[in-house]
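Here the structure is laid out as C-alpha cells; the discussion comes afterwards.
Only one protein chain is missing; all other protein chains are in place.
Presenting chain A:
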C-alpha cells in the first residue's frame, strides 16, 4: 500500500443520464459524459493545480475523489481507500473546501462549528487545540470566532472554511475554487497559508481554479482537463508552450507614439493613446523586452498580463476537432 501513490485514478469515467422532453409525451434519454477516462496519480506532498473551462469535469472529479459521487467506470484510490465505498472512513483523512459553498454550520458561530468538527472527527484534544491556535493565528480568525457564519464576509468565510478543513490533519486537501470572489489581500493571505501548509506539514494539495495566479504561486504541477479528458499534465511553463500562449506587455509611454514595431520578439497589438499593448511568447522572458522598450522610448509605467487559462486552453485545442465534444459540453458539471 505504501508504494502506491496517494491518489490513483485509472480510466475514471462518469456518465450522467439526462432526461429531456422531446415532445408532449416523449422523453428522450441522453448520456452525458462529464468525465471520460481520466488517469493520473498524485504523490504525497505534491501541490497540483487542476484546471479547465467551465463544464470540463473538474468538480465532478473532485466529487468522485471525496466519495460524494460514484464513478461509472475505472479504478479510484485515495490513501488506499475506495472513496465511494468507504466515504466515511476516507472523510477523516481528507479535507475539502468548496469556494462556492461553506462546510460550516450556517447559523452557528465559527467556534461552535469548530467544536463540532473536533468531536465529529474525534480529534485528540491537544491536536485540536494546537491546530486551531495555528489556523486562528495564520488565517487571522481571532475576532471572528464568535460571529455566526452567515454574517461573515466571503473572504472571512473562506478562511474559516479552510481552517475547518484542516483541524483534523488531513493528508490531502482538495480546494475547489478557493480564491473565487476574494479581494487581492484575502487571496494572497490564503495562498501564503497554503504554501506554508504544504511546506511544513507536507499536506498534499489538489486545487481547482480559474485563476492562473493561484497556479503560478502555488503549484509545481498542472493538470488541464477539457471535455472530461486530461489534456495536459506537467509544469506551468510547459503549459504555456503547449498552449502556444502569449503574454501581453502593457507599456505607458510619456506621450502617444507610433506603434512600437522595432522591438525583436514582440508584436504590436494595439494602442490607446500613450498606452501600447505588445504580445510576446509566454515562454520568453519579459526583461529584455522591457529593456529594449525603455531604451528607445520614454517609459513611464508597465505591466505584464498573463494569458488566462481559458485562452491558453482554447489555443491548445484550437486545431483539434471539437464537434464530437460539443454534446459533452452541455454537461451539468
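Keep in mind that, in the parts below, contacts are C-beta pairs under 8 Å (C-beta built on N, C-alpha and C of every residue); 3 or more make two chains touch, one makes a residue touch a chain; residues count from 1.
Everything that follows uses one rule, which is that contacts and distances are computed from a predicted model.
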(message) Name the omitted chain as UniProt records it, choosing among "Transglutaminase-like enzyme, predicted cysteine protease", "Transporter", "Protocatechuate 3,4-dioxygenase subunit alpha" or "ABC transmembrane type-1 domain-containing protein".
(response) "Transporter"
(request) Among A:75, A:101 or A:270, choose the residue that contacts the chain missing from this document, as touch is defined above. (result) A:101
(message) Touch as defined at the start, partner being the missing chain; which of A:13, A:112, A:140 or A:252 qualifies?
(response) A:112
(request) Based on the whole complex, identify which of A:8, A:68 or A:250 touches the chain you can't see. (result) A:68
(request) Could you list which residues of chain A touch the chain missing from the display? (result) 16, 55, 59, 63, 66-70, 87-89, 91-93, 96, 98, 100-103, 105, 107-108, 112, 115-116, 119-122, 124, 169, 176, 200-202, 332-333
